[in-house]
Structures are given as C-alpha cells and as structure tokens.
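Here's the structure we're looking at; comments come further down.
A single protein chain has been omitted; all remaining protein chains appear in their positions.
Per-chain residue numbering starts at 1, and chain names A and B are given in the order in which the chains are listed.
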Amino acid sequence: MIRELTSFFISIYAIIYIYQLSLLASGDFSSYDLFVRNPATIGFSIIALFFTLYHAVTWFSLMGRIQVVKLGPKKTATPLQAIAINLLLLLIIAYAIVYLFILR
Amino acid sequence: MTKDSGVETATLKVFRYRPEVQTEPFVQEYKVPYRQDMVVLDALNYIKDHIDGTLSYRWSCRMGICGSCGANVDGEPKLTCASFLHEFKGKEIKIEPLANFPVIKDLIVNIEDFMEKLDHIKPWIIRKEETPLEKGEYRQTPEELEAYKQFSMCINCMLCYAACPIYGMNEEFLGPAATALAYRYIADTRDQDHEARFPMVHDKEGVWECTLVGECSVVCPKGVDPMLAIQKTKILGATQILKPPRRGK
Partner (left out) sequence: MDKVKKEYKSDKLHALLWGVFSVGGFIAAFLLPVLIYIDNIAYPLGLWPVANSSLIKIVFMVSLLSTIFVFITIGGSLFHGIFRFKTTLPELGLKRASSLISAVGYIIIAVGLIALAYYLFQLYHGFDPSLFHRII
C-alpha cells in the first residue's frame, strides 16, 4: 500500500511543479509566490518530501540486492550498508546541486 | 490442539472436492492425535491411514526436496512436509489446495500450466558445441557459481505461484519460478545461448507483468529469491534494446 502512496505523491508533486512553472512562465511572479507560500502547498510538499525519501530508501535497498555493492576484493556490503552508502551518495549529490545552483 | 479423553489432538479443517460424488467443494473436519514433532503431512497421512481413505493429496519425499506436497496451510502456501503442527498451536488448521491453480480433487491441483512454462524456458545448459568428455569438465570460479546458485535450489513446488497475485489474475504470466529457473541458466557461464530464452522471459506476459509484490520470495521454502531474478531479467531486457540486433538466426 505504501508503494502506491509514494508513487502517488511523487506523481502529484511533479504535476504541481509543472503548474508552478506555468505560473512563472506567465510572467506574473506574485501568483507564483502566493501559490508556493500557501500553507497547503508547503504542507503537501513536506509530505511529498517524506514519501520521496521513503521511496529512496526502498529503491536503494532493492538496488543493493540487484547489484551487490563491493567493499573490497572479498567483502560485499550488507543490505543495510548498501542503503547507508546510497544515502551518503544522496547527501553528496544534494549538496553538489545546492552548491552548483545556489551557493556558487 | 485440544485434549480429548487424555490424548492431545489437533483439528484439521481440510478442503474436500470430489467431483465424482459431489459437485460442490466442502470442508471436512478431522481430529488427529497430536505429537510435538508432527508435520501437517504426517497428520494428512494419519487421516488417510486411520480415518478417511478417500482424502487425496500429493507427497513423496517427506523432506522438502520433491516439491510435491504444497498446500495452502492457514491461507499461506507451504510445504506440508515442512510445516510443524506446533507452529499453529491452539488453533484449528485450515488445509486448502494451492491457490491460483484449478483443483482436480481435494488437495490435488492441475499443474499443467507450470509444467508447460517450465518446458518453454529451456531449463538445461545449451552448448553450441559439446566438448568431448576427455577434455574434462566445464570449470567455473566460485563467483560464477554464486551468480546462479540460489536459483538452482528451486524444487518446482509452485508455492510462489500460489502466492503471486499477478499470476492469480493472469495465468498467462510466466511467473516467479519459471523466470528464476530461466535466469538460473542465463546466468550460468557454461550456457552458450542465453538469448534463446529472451523471447519467453521478455514476452509481453513475461517479466514486465511483475509489479514487485515480492510475496514469491517470502514463501519460497528453499530461500530462492524469484523477485530478484525477475528484476535482473528485466534489466537484461532493457539493456538488450540498446544493443544492435543479433545477426543470423
């Protein structure tokens, strides 16, 4: 059931994001601003973020089983370690994006 | 388990279907003497020997190897020879034929569909050319063995089919065990024509039907992970379209 829910929230967020872009593209910035600052939008986004992270963890655990992560010539990562490695990768990518598009 | 006149007994509610005498299936209750070390199959054998000789079910090895004794025990697909009565302590045990298969009689289901699928995936090592015996055996490294070993543990008991809701809705779906066995040979370095199995596993009703329910891997009594085999086979299919078409044939 939770699988259906994660994909549902991811899809709806993507559609809302496209709607936000349409507001921006119309050139009327205040409508965009009003929309994203609406508590309902923020609340939904927080839930969507939560489900996206949930998706990430389940996705990593599945990928860890399909493609075994090697830690050394003889050592393979346990499923939990594989998830941890991927989560670390997620953090690095997130920071790289923040740095590339905002902080730089 | 209850005490009847000093002897501990277990109650089995067994699904009966006897098309030659009665068109409708019914449930029959049996009480068998209970012992700590008894499995469901022992109880069925006790019924057959001492209470009701008309009860039909399949079994052979009594040790989880032949794969013929599968049934839905309390709603879960299980090998009856590997399910102890004491796991169901204090309860009546419901014994039904494997779900998702047509019932022939009592606990016996029609397994034709699976047998056909098994045949189609070519469950043998395909060699382009057999090397002569004196050249010795085909050698594999431990890693090469590891790539397919768990999938070779399948005993064709079909519990995974009974657990798969997708197979329940569409019997054309190739299903867990057949895909796991196909992958077992695809991943075997001794096999020289993996692609011979691609039309079956990558068929419209092959691996693409799977929606990752994962119940097949939960119920497997031999620790095989058919869901994993299906995902690996999907990756093979998706990367296959990036490759140029194969020449000849």
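Here is the rule we go by: a contact is a pair of C-beta atoms (placed from the backbone, for glycine too) under 8 Å apart; a residue touches a chain by one contact, two chains touch by 3 or more.
Keep in mind that what you see is a predicted model, and the values were worked out from it rather than measured.
Residue-level contact of chain B with the missing chain is found at 120, 165-166, 169-170, 172, 198-200, 202-204, 206, 208, 211, 213, 234-235, 237-241. Hidden from this view is one chain, which touches chain A at 3-4, 7-15, 17-18, 20-22, 24-25, 27, 29-30, 33, 36-37, 41-42, 45-46, 48-49, 52-53, 55-56, 59-60, 86, 89-90, 93-94, 97-98, 100-103.
Here, only the chains that are shown with their structure count from here on.
Residues 3, 62, 65-66 of chain A are the ones touching chain B in the complex.
Residues 212, 225, 228, 231-232, 235 of chain B are the ones touching chain A in the complex.
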